Structure formats: structure tokens, C-alpha cells
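So, subunit A:
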Amino acid sequence: MSEHIEIYLNGDRLQVSKGMDLLQLQQQYAAGQQVAIALNSAVMPRRCWPEQRLQMQDQVLMFNLVAGG
Partner candidate 1 sequence: MSGVVSSQALPGHFSEVLAQTDLVALQLATFDQAAVERALAGQKLSFADFQALVSPLALSKLPQLIEKASTLTTQYFGAARQLFAPLYLSNLCANECTYCGFSMSQTVKRRVLSAAELLEEATAVKALGHDQLLLVTGEHERKVGMAYFKQQIPLLKPLFSRLMLEVQPLTTDDYLELKQAGIDTVLVYQETYQSQAYARYHLKGNKKDMIWRLDCPDRIGRAGVDKIGLGILLGLADWRLDAVLLAMHLRYLQLKFPYCQFSIALPRLRPCRGGIESNYPVSDRELVQLYCAFRLFAPDIDLTLSTRESSTLRDLLLPLMITSLSAGSKTQPGGYQVAPESLQQFSIDDDRSAAQVAARLTALGLQPVWTNWHPAFGRGN
Partner candidate 2 sequence: MFKIADTTLPPLLLGSGKFANPQLMLEAVRASGTGLVTVALKRIKPGQPSLDLVTPLQQAGIRLLPNTSGAANAKEAVFAAELARELLQTPWVKLEIHPDARYLMPDPEQTLIAARQLVKLGFVVLPYCGADPMLCLRLQEAGCAAVMPLGSAIGSNQGLQNRAMLEIIIEQAQVPVIVDAGLGQPSHACAALEMGAAAVLVNTAIATAADPVQAANGFRLAVEAGMAARSARCAPPSVLANASSPVESLLAFLS
């Protein structure tokens, strides 16, 4: 029985476990992909992901690389 908080991931509302960090978020929603993450408009370096715990109403953007000219 864990608590949940509401965040936004790429504009979509999500319920995640309270205390979840960005690394766990990436593993849950973008497993195996190389991604870049921005939290509340700030680009988060990968090394910070494990320490960055999510808060209520956090806006997370997650990007990967696609084909483009």
C-alpha cells in the first residue's frame, strides 16, 4: 500500500509512487531507450536521475532520438 503522486510526463497525467526518482521513471516508461529528461523546464543530467525524486505536479519531458534531416 504505497502512496501515489500525480505528475505529468510528456503532457500526460500520471500517477507514480511517492519517492520515485527519474531513473526509475525512465526504466518504467522508456526501458532500454536512450533518452534525455527535462524536469520543470530544466534539462536533467543523467547522473542526477537517481537522486532526483519526483514531487507533486512535476512536469517531466522525455525525449529520444528519431530520424530527421
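Per the selection procedure, all candidates are chains of the complex that A comes from, given by their letters.
Simple rule for what comes next: a contact is a pair of C-beta atoms (placed from the backbone, for glycine too) under 8 Å apart; a residue touches a chain by one contact, two chains touch by 3 or more; residues count from 1.
Just so you know, these numbers come straight off a predicted model, no measurement behind them.
Evaluated over the candidates 1 or 2, subunit A touches in this complex the candidate numbered 2.
Put simply, subunit A touches candidate 2 in their complex at residues 9-12, 14, 29-30, 32-38, 41, 43-46, 61-69.
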